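Only one protein chain is missing; all other protein chains are in place.
Let's turn to chain A:
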Amino acid sequence: LSSVPLQMLFYVNGIYYIFYFLATLAMIVYKSQVFSYPDDFLAPDLALLFIMAILEVLRLYLGSKGNLTEEEAPLGLSLAITVGSMILSVYFLVWQTYVLQADVIINAVLLFTYGLESVLKVIAIAAFVS
């Protein structure tokens, strides 16, 4: 049986991620105007943000599909991608060029969401496998 909490979490995650993406992009624009943000520090930050967006879309699609069709393969793939997304989130939390307080807050929330999702996915996979 599909996990309803997991599906709800995917839905909330999707909405939250849109907000997160726009907020981070806006803050990078703000930082580049107010602080001294040379190009060779700006480029990796922007690139990673877009990569994270692509990974997120992929991850949510695969996870949602796996959960609804009760297959563990897409769900497992989604879990793997979640690890990547987590690393990227940690990057934005700790290793970004400028880490603002707002960055800390939204990344913390994102990490918490990922953590919760991972736990639910593992439970779902365990449920589907058996």
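What we mean here is this: a residue touches a chain if its C-beta (ideal position, glycine included) is under 8 Å from a C-beta of that chain, and two chains touch if they have at least 3 such contacts; residues count from 1.
In this section, contacts and distances are computed from a predicted model.
The chain not displayed here is annotated in its UniProt record as "TECT1 protein", chosen from "GPI transamidase component PIG-T", "SEH1-like (S. cerevisiae)", "TECT1 protein" or "Dihydroxyacetone phosphate acyltransferase isoform X2". Touching the chain that is not shown, out of A:80, A:104 or A:126: A:104 (per the contact rule at the top). The chain that is not drawn here is touched, among residues A:19, A:35 or A:112, by A:35. The set of chain A residues touching the chain not shown comprises 27, 29-30, 32-33, 35-37, 41, 94-105.
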